[in-house]
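And then subunit A:
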Amino acid sequence: MSKLLTRRGLLKTGAIGSAGLAMPTIFTSAAHAFTNAPTGGSVTLGFNVPQSGPYADEGADELRAFQLAVEHLNGDGDGGMLQTFSSKVLEGNGILGKKVEYVTGDTQTKSDAARASAKSMIEKDGAIMISGGSSSGVAVAVQGLCQEAGVIFMSGLTHSNDTTGKDKKANGFRHFFNAYMSGAALAPVLAKNYGTDRKAYHLTADYTWGWTQEESIKAATEALGWTTVNTVRTPLAATDFSSYITPILQTDADVLILNHYGGNMVNSLTQAVQFGLRDKVVNGKQFEIVVPLYSRLMARGAGENVKGIYGSTNWHWSLQDEGTKAFVKSFGTKYGFPPSQAAHTCYVQTLLYADAVARAKSFNPCDVGAALEGYEFDGLGNGKTLYRAADHQCFKDVLVVRGKENPQSEFDLLEVVEVTPVDQVTYAPDHPMFAGGSLGACNPGA
Partner candidate 1 sequence: MLGLGKKDFILLGIVAALVLLAPFILNPFPADSALAQFNAGYPDLMQRFMIFGIFAVGFNILFGLTGYLSFGHAAFLGVGSYSAVWMFKLLSMNVIPAIILSVVVAGLFALLIGFISLRRSGIYFSILTLAFAQMSFNLAYSVLTPLTNGETGLQLTLEDPRILGVSQTAAGGIPVTNLFGMEMRETTTLTLGGWAFQFNNGYYLCGALLLLAFYISIRIFRSPFGLMLRAVKSNQTRLNYTGLNTKPYTLAAFVISGMYAGLAGGLLASMDPLAGAERMQWTASGEVVLMTILGGAGTLIGPVLGAGFIKYFENIFSKINDNVLHSWFHILPDSIENAVIWVVEHFVGSGWHLTLGLLFMLVVTFLPGGLVQGGQKIGRLFRRRDAAAKATQSTPAE
Partner candidate 2 sequence: MGILEVKNVGKRFGGLQALSNVNLSIAENTVHALIGPNGAGKSTLLNCLVGKLIPDTGSVMFDGQSVLGRTPYEINQMGISRVFQTPEIFGDLTVMENMMIPCLAKRDGVFKLNALRTLGRDAEIRDKAEQMLIDMNMIEKREMHSASMSRGDKRRLEIGMCLAQEPRLLLLDEPTAGMARADTNNTIDLLKQIKAERDITIAIIEHDMHVVFSLAERITVLAQGTPLVEDVPEKIKGHPKVREAYLGESAAAA
């Protein structure tokens, strides 16, 4: 009959004199050491992915990966990347012997809705870690919530510099790469293939991610000798980019860089090709189009138009390392098609969280965070990877890809043209593009 009444902040205990509540003895005030400390034989993880809105398919793929990860953590299935993971503390008996359970929510790709569903998972379902998401706005918003709530946030697909830059949080961790890394990896390949004397024209989605992507790729290409003719912001809601594309014809630009994602990218690329940009010859050079961040799932919407277009990606199923092969096999066998980069990062994040708990031997977010900070691992598909302590960003090789000319199947859209080594994409934690925020102190909640 103890612990019937507990008082805590949404996520953290307020120091309250409970004298005001002169209640019978069934009420006791028992503070946990941290938010949603698992009691009993199970632990609950919260997977917050877009289930409606334009990124719903990516969200669905993330959810598949999460389910697979939970299966593997609980010792079902073939174990996937657990076999190739450099850390061997996970034994397929859940996390610290507690069976892994999960709850899901719909972010709707809106920061409000995402926070609401994350809150419900924390408040109602007792989730101790939140993961998932397919856009940076949502990632930053949910990361802020998790910081205040005192749970760990293992972000899904988020590519903006801000997530581990000015909006970084002690309780938040990002495995996915970022805009700076895309620029740093892509620029040398572009220079190699298209020369160092190029004039670039940028179309940029007019919101935070678009801006950091533009800033990054612009800096990286200019460092190699390219000039930037113009950078033009396009409304997020735009579906017809013709009025942004035709002005390019008037300039002497010979490269178009589309800092667009998802539907924006599909439409702007399709339409740019329709306008014959790729058939143009400017300054005696073939006109080229570049898409700095590829999403294979969504790029299918652009059909043939992606052929030969360079971009970058966090991971691709066609990689030949053991980790990737194990994951693709396990995922492909279960669902019948290869996983997307979003699925991969979500799967890996779940494993990394579980592993950190197991190594720390504690679910306390501060202990988990400490175990993740500065942790170096391998065997999860990206080669040797470091979770940097200073900003909770993973540092690993980045893939430069190109739209494949002769795809063998509907999944075979991209080919990896270069694996840019991690050193080339590493930056100082106080790099100007990432400056302005601080991790703060880790918050265990209650």
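A quick word on the picks: all candidates are chains of the complex that A comes from, given by their letters.
By our rule, a contact is a pair of C-beta atoms (placed from the backbone, for glycine too) under 8 Å apart; a residue touches a chain by one contact, two chains touch by 3 or more; residues count from 1.
Quick caveat: nothing in here was measured; it's all calculated off a predicted structure.
Enquirer: In this complex, work out which of 1 or 2 touches subunit A.
Expert: Answer for subunit A among the listed options: 1.
Enquirer: Inside the complex, what are the residues of subunit A that reach candidate 1?
Expert: 3-12, 14, 16, 21, 26-27, 51-52, 56, 59-60, 63, 67, 102-106, 110-113, 115-117, 119-121, 123-124, 135-137, 140-141, 144-145, 147-148, 162, 167, 206-209, 233, 235-237, 437-438, 440-441, 443
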